[in-house]
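Shown here: the complex without one of its protein chains, the others still in place.
What follows is chain A.
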Amino acid sequence: MNVRVKLVTFFFILSYLALIGRLFYWQIVKGKVLAAQAQNQYQSEFTINAPRGDILASDGTWFTASGESWLTYASLPDLVGRPNTIAEKLAPLFVEDPEDHELLFLEIDRINSLLSRDGVVWVPLKRRVNSETKQEIEELEIKGIGFEKEEQRIYPEASAAAQLLGFVGKDSEGNDKGYFGIEGFYDVVLSGKEGFKMREKDASGAPILIGATREVSAVEGVNLVTHVDKYVQLTLDRKLKLGIEKYGASGGVAIVMNPKNGAVLGMSSYPTYDPNSYWKFGDELFNNPVISSSFEPGSIFKVIVMASALDAGVVEPDTTCDMCNGPTKVDKYFIETWNQVYYPDSTMKDVIIHSDNVGMVFVGNKLGSDKLYGYLQSFGFGAPTGIDLQGEANPQLRSKGSWSQVDLATASFGQGVAVTPIQMITSVATIANMGIKVLPQVVDKFAGEGWQEDISPVTGDRVISEKASAQITAMMAEAAKSGEAKWTYARGFKVAGKTGTAQIPIEGHYDEEKTLASFVGFAPYDDPSFVMLVTLREPTSSPWASETAAPLWYDIAKDFFIYYGIQPEN
């Protein structure tokens, strides 16, 4: 074989080896990368959004809805231009007030530092950018700046019912999660489940129908139709705020319920926050004091104790108190009336009308601690009401058998027991509902596309007899008409109510000046449309409920009389 043939053979062998080597490189070494690149070209994968369910008022209008916003990001390798120049362009669109130069400079600095980061490809610049701002940014035509759609929760009534609704934030993995109130309690129901779609596509991006396809459908979140009436809610919010300002209180709550089925028609507390921008407010505002704060109810608790005594048959409305002629001594303590005025031989009706502490000690003694404990448990004290809101507190009752004479005496006029406002109004609703307990309920129906599922109200057992209920209602009606808050009584309207001024316990003793003023009542008392509790914390214009909470209660109730078509007598 001559040299030329050998050379050609060698060349061929070398070429084959080179080809095999190259093939090995592409198939084995780079095989996975190329396969992934190819897959990206012919396969598309995307998630199918599942919007969160809306929360609706009883009339079907929105308390919350799902809108859309944009996450603005920068793809650093694609960025064209100096970071500080881009930051100067974007910052005025990201800050609330571009005229606030300090904020603007801080924002420029923040964006600049984000865009100047090393070793990062994708940088989020701003969340919750609305569509208008997005359009303005797009008009700047900055290469490397992009947008990702994200769901935004809209609360069209702003801070109205904020603590009732809760808000949607992020969990530790960055997913949407409901916190507090309805958003927290019904988070699983409201949250949809994202779907997934994978399919092959052609060069133009159109799907190849005969190619491989995989699809998991999205499940949309369920809408919640609440019992909450927007008119009632907004009236409560507006009037409570005005009342707090008028009476110089540090805060307050107001709740309205339908005593016949436990439907929560409105629930307001102040101070509050705006769930549209919850991150700007302190954590302490997120808890709903109606369900999560406990307080000593004071004299409004007397109606519960008296109702129990009437039901137990230990007193009658005309039973006379034989110890009401002056302060009474229990153990080493003297129990006085709130105004040091005494009414000898008061009947039980008088005891409620005058809010007589001594008279209530008489009732407590007649009832005994074990019976009182049993009734309080039946009314729902010492256990959560089970309201469908996240964060309900459960103040405990003193355990059975451990009640001293002093405990019994003070509990009989509402001191030394801790209750939540929702427990208090639920127990008064029991009286208004002829003695049958109803459980508070916020959400009325689950609703989806073309379907609805009613959530039946939960009715509890009978707590007191119909007779006892009628007797205590009559006493409350008389207390509203002739008690210390009679000056603010809405004449002609059938209101049954009771004031309560409670001292605030601080570090083992009662504060001498600060009080918690409450008024609880229902109307019309013979066929109640609503039961309402108003509580003001530390009012400064007057410490007494009769001069603060009671007039506020009537001020709100007057609007409800018109709204519910309640006419005055005669």
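In the analysis below, contacts are C-beta pairs under 8 Å (C-beta built on N, C-alpha and C of every residue); 3 or more make two chains touch, one makes a residue touch a chain; residues count from 1.
By our rule, contacts and distances are computed from a predicted model.
One subunit of the complex is not drawn; among "5-oxoprolinase/urea amidolyase family protein", "histidine kinase", "Cell division protein FtsL" or "NADH-quinone oxidoreductase subunit J", its UniProt record names it "Cell division protein FtsL". Between the chain not shown and the residues A:Ala35, A:Val80 or A:Ile208, the one that touches is A:Ile208.
In the complete assembly, the contact with the undisplayed chain comes from A:Thr61, out of A:Thr61, A:Asn325 or A:Ser404.
Residue-wise, the contact with the chain that is not shown comes from A:Ala160, picked out of A:Leu114, A:Ile145 or A:Ala160. Although one chain is not displayed, its contacts with chain A can still be listed: residues 61-62, 65, 67-68, 131, 154, 156-158, 160, 202, 204-210, 230-231, 234, 492, 558, 561-562, 567-568, 570.
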